[in-house]
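For chain A:
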Amino acid sequence: MILSSHFNYWIVIVLMMIGFFIVISHGNLVKKLMGLSIFQTSVFILYISMGKVAGGTAPILDEAYSVYSNPLPHVLILTAIVVGIATTALGLALVVRINEAYGSIEEGDIEMQDCDKLDKENANK
Partner candidate 1 sequence: MNFMLDAISWFLLASGCFLCITGGLGLFRFPDFFTRMHAASITDSLGSGLIIVGLAFQTPGDWLVVAKLGFILVFIFFTSPTASHALAKAALHAGQKPWQKQT
Partner candidate 2 sequence: MSANILLQIAILFPLLASALILITGKNPGLRDKITLVSATFLFIVVIFIYRAFDASLQVEEGTAVKSIAVNWAEIVPGLHLGFKLEALGMLFALIASALWLVTSIYGIGYMRGNNEKNQTRFFMLFPIAISAALGIAFASNLLTLFIFYEVMTLSTFPLVTHKGSEHAMKSGRIYLGVLIGSSIGLFLPAIIWVWAVTGTTDFVAGGILQDKLSPLHLSILAALFVLGVGKAAVMPIHRWLPAAMVAPTPVSALLHAVAVVKAGVFSVLKIVVYVFGIDTLSDASYLHFLMYLVGFTIVMASIIALGHDNLKKRLAYSTISQLSYVVLGALILSPISVVGSALHIAAHAFGKITLFFAAGSIYTASKKTEISQLDGIGHRMPWTMAAFTIGALSMIGLPPAVGFISKWYLLMGAYDEQVYFAMGVIVVSTLLNAAYFVPIIYRAFFKTEADGSKPHGEANKAIVVALSITACMTILLFCFPNIPFALAQSIAVQ
Partner candidate 3 sequence: MRHILFLTAGLAFLWLANSGHYSGLILSLGALSIAFVVFVTIKMKVVDAESQPVRISYRIPLYWLWLSKQIILSNISVVKKIWFSPSSIDPAVARIKTSQTSDLGRVIYANSITLTPGTVTLDVTEDEVEVHVLCRESLSLLQNGVMDQQVKRLES
Partner candidate 4 sequence: MSAHLPILQVILPLLAAPTCLLLGRTQLLWMFTCGVSALCAVISFQLLHTVHTSGDIIYSLGGWSAPVGIEYRIDSLNAFVLLLVTSLSTVVLCAAKQSIAKEVPESRQLYFYVAFLLCLAGLLGILCTGDAFNVFVFLEISSLSTYTLIALGRDRRALWASYQYLIMGTIGATFILIGIGLLYMITGTLNMRDLAQRLPDVEQAHTLYTGFAFFIVGVCLKLALFPLHLWLPNAYAYAPSIVTAFLAATATKVAVYVLIRFIFNVFGFDFSLSQFPLPQIWLALGIIGVFAASIVAMSQHNIKRLFAFSSVAQIGYIIMGLSLGTAAGVQAALLHVFNHALMKGAIFLAIAGLCYRLGAATMNEFKGLGKQMPWTMAAIVAGGLSLIGVPLTVGFISKWYLVLAFIEKGWWMIVPFIVIGSLLAVVYVWRLVECAYFQEADSKREAGEAPLSILLPTWILVFANIYFGVQPQFTVHATSIATLGLFGATP
């Protein structure tokens, strides 16, 4: 019974875990950002699903309807989506610059290069 009445949460959880997993485990910077956006989207779904009323309709007032879903989560998520795209755009811009600076967008490569540099600095000491 929990499975059916809470199915929205299960979707959210699974999506969230997938997104989060991508963010942590993948070394590719672009992929990380994709994971991040999946992660965020899952949260959006969480919010939106809590605003839904069974038998309700979109919160655009019309004389024909009387039950509406709650508009507040929608508003919040609109804002959150915007925030999400803003973050993604900035992240991608960073990736582009990182690629120019390091010639790679793999986390491992970049850290290795930095380590080398750090070693060199220490060696100068």
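Throughout what follows, a residue touches a chain if its C-beta (ideal position, glycine included) is under 8 Å from a C-beta of that chain, and two chains touch if they have at least 3 such contacts; residues count from 1.
The set was built so that all candidates are chains of the complex that A comes from, given by their letters.
Remember, predicted model here, so these are calculated numbers, not experimental data.
One candidate from 1, 2, 3 or 4 touches chain A in this complex, that being 4.
Across the complex, chain A meets candidate 4 through its residues 20, 23, 29, 32-33, 36, 39-40, 43, 46-47, 50, 72-73, 76, 79-80, 83, 86-87, 90-91, 94-95, 97-98, 101-102, 110, 114, 117-118, 121-122, 124-125.
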